[in-house]
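Complex shown without one protein chain; remaining protein chains in place.
Going in written order, the chains are labelled A, B and C, and every chain counts its residues from 1.
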């Protein structure tokens, strides 16, 4: 049987069976080589240039290990592997960076890979292998080995993001966890001997969020990019649908040549002349759920006497971590991980309070925007002048 | 200036100044080469053969980095380095394995290094360097860079124990933490930019405890050794004071040749014929603080019809983790880490509930001892028959 | 003193002094974020997306350690650090991939950083710091801590390229080598205790060349890109000078929109539809120095009946590794490393014979081009049909 071996810094040698090589060789998969896994995080962590392509390979690799324990048809197993490979195929340039915007304009969700595959050579390749497109699509969307509470996706990205950022927090023990996952039909169950490893995965996640994924400079760059894109959409300089066919290269060069605000923002991103934090407040002090970022930006900008698009109000979304709900089998009984692990239920609480609201603006406006934002949010005092000295990293 | 470089798998090259080389070359320090850092843990983790010697070097190394930020006399700084090197010099064979017993017989505490140094060539070496023995002793005992809430000792052992056991949980980021520690006089203060790294240290600790330090097989071996030693003390086959002069080699060979129960236990340890768990119960179900292990052993043994020394009741000590109290400076204010970190206050709760009470006995007695123990503790039912299948590792 | 800390997966935390932060913040340095260190190697090693930016930081970091041992003015030391940071500033898109071509058209050499700095804000920044542009330029070009026989440049890239490709061969021991380098004026001297570490560096290099730098698929992609670029130069679709102002993003998007052959090649690179090896022969069997690639391409194409640009003849350059000449001090005498190390003199020989000549062409022409090439080079037989099965990796 023909197969290829690809070298991966995380998993060592990844063996790719012939039918997966064919999928890899499609333009849709090759495009992922040019979409950065962490969007603009390389502005903070210079090593974070890794792509959705290698991540997809990694997810395929872990999935291929996990399916060995599933009791189901060979077809379903291979559909899981295909799902692992294809799960990120619908990502827009810079991965999650434009997601909120594309949701608004297109009801887009990167988990919906159906439109990308349907009618393309990928559909034929799946058919040739006797795999059902619908089934693959469902595996990517639903509770599954690729996309569930404890899944191959996050097993790969936590360790991979750690390797490339150089942040040690993500280094949990994939192999111990893989060894300890059993299946109930298609649902992964964590066996008792793997509880510590599962906890470790969630701890990694808990540490990676503030340090990498929610690092304020990453958020600033992402929000600036979002604003530039919105500017283009509003002026019909770019069709939202078109974004889905672009890669990072197309987008960067498009924005460079864009007129006005969009071009300025891209120049700022190119030269790392980023907006700065005017204020940065724990969600403990502000009820996030009641804030409409759009209105807040308008009001603060007007109070500060700057243009609306020079003010970014970044209200972090409160998504409950699904991992906490992962099923564990203890002494023959199935329970939710958060029920049996005091650590996990503790993390759940702690996670909520770690979210931060930020207001960002060009350096020269920081003082007046800060004053206006404090007034707007009804905050008396905020230790603001030292903000830029407490960056954990650049 | 003369100095030596020693290769360490954790810290790379450790540079040892000449005056420390002299300390290293004493019999007291060289003895630490023959005392295993983790006692009998190598019966579970075969790689865990590392010693107090290399750990002491590591603590010296981290201390040498930390003192650069202290504002105090050069003498005090070097006293800190000496304390790092000497802090474990009073350990008995197999490190912590006999501590409870030696406390009972000798009021021994391994933190008290004074008697080992006083009158020895070490005292002279310190004096020659202009260092004060008293001061070194105090640094080892007290709240300090070597032995405080967040200190060089645990920075080294967590990562070192992780390297040798192969458990990835201990891999936190020493350098980021070291970079972020400032000093207020001699007290280490965690600066804002290092909070994540400090949390990471405590998470490592939290994960290492159940997986390594409190792994039930490590506990079983340790308790068996304790029983053997107690047997020798009671029959005056060995003076408690003598233990402090022995190393692992002396102790193993002494016990091998000991008569009766002590010799039998050593044979069991040599051949890994360990006691098994009869019951294993979370402290949630039993009020640990009210249990007298000695009495419990007697009663259970008598109820089960076996000799008292064939029953071990292992009541884990409830020590509050001092690290939670480490001082952090946030926006110019000093606070306890547990006050400002929701994660840490959550860990504090979680840690309490993770302790387990175990009753151990030779394999052949497991059933009857289990029955007796359940009766003694008033427990109706305990999922016991599967106990040995849920070992996370051998 | 103000400074920043940047997280690097290779060196951990890199501390950047304030004056270097200013240099980092220029468009010239920021551009390096968008130039891949290994050009098209990510088509073979999917993790190899790292950039000249992080490498430049790494070289600065190692240089900053090495200068501590130099006996020279503080100014010269800081000029070395600046040289470390600036040494790759003149790189064209995809690093070395177009170097041969740019040399032909522009007499370009990436080591000549003078034109990039002269007249730019970088010149002012250096002046403000009291550093001499000329001196910095010389350090980059000449025998120095940044660019000599054993230098900070290769110390960084070998380990960095290893980390991102996942190939373990490059993991030599930077710190031991840095510890063991002394200086004679500005010339680095390897001390006796570091000979093994220096040998190890050269072994890494020796292993990385065939596996990564000269991997035939990397060579194929590079040569295809070169052909596409040459096509554009010849037809005046692009000014050679302009290339030096572009980054990878500009170049990719430019070539995508280019007409004819150039656009086709870019499409092939995007979709990884690469040329294949028609023949691949060790230089033992062919006297490389007598081959003119241009003429060979013409002849072989004409013999095979395909267009000239569909045939690539890749004649590897024979550059003697300068590292072999590094100076070592043994028992007080200075010698060349190759004189005292039997291993190194052996490597020198071995390296010559590892070079391979390749003829590449689109898959459909492989058979006839192979036949023609064998005829052209006067080779009777070449084990060709299995060529694509012996890829060490994809």
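Methods note: a contact is a pair of C-beta atoms (placed from the backbone, for glycine too) under 8 Å apart; a residue touches a chain by one contact, two chains touch by 3 or more.
Every value quoted in this text rests on a predicted model; they were computed, and no experiment measured them.
Touching the absent chain in the whole complex: find that residue among B:46, B:115 or B:260.
Counting the whole complex, the residue in contact with the absent chain is B:46.
Of the residues C:15, C:112, C:257 or C:353, I need the one that contacts the missing chain.
Spelled out, the listed residue whose C-beta touches the missing chain is C:353.
Kindly state which of the options C:94, C:108 or C:206 is in contact with the chain not pictured.
From the options C:94, C:108 or C:206, the contact with the absent chain belongs to C:206.
Name every residue on subunit C in touch with the hidden partner chain.
167-169, 171-173, 192-194, 196, 199-200, 203, 206-207, 210-211, 331-332, 341-343, 346-347, 349-350, 353-354, 383, 386, 390-392
Going by the touch rule given at the top, which residues of subunit A touch the chain that is not shown?
Against the left-out chain, subunit A lists 5, 12-13, 175-176, 179.
Name every residue on subunit B in touch with the hidden partner chain.
4-10, 12-13, 16, 25, 27, 30-31, 33-34, 42-47, 49-51, 53-54, 57, 163-167, 248-250, 252-253, 270-272, 391, 393-394
The working rule: only the chains that are shown with their structure count from here on.
Same or different: do the copies subunit A and subunit C touch each other through matching residue numbers, with over half of them shared?
Both copies, subunit A as well as subunit C, present the same residues to each other, with over half of the numbers appearing on both sides.
Give, as an integer number of Å, the spacing between the C-alpha centres of subunit C and subunit B.
50
I need the residues of subunit C touching at least two other chains; which ones are they?
5, 12-13 - these are the residues of subunit C that touch more than one other chain.
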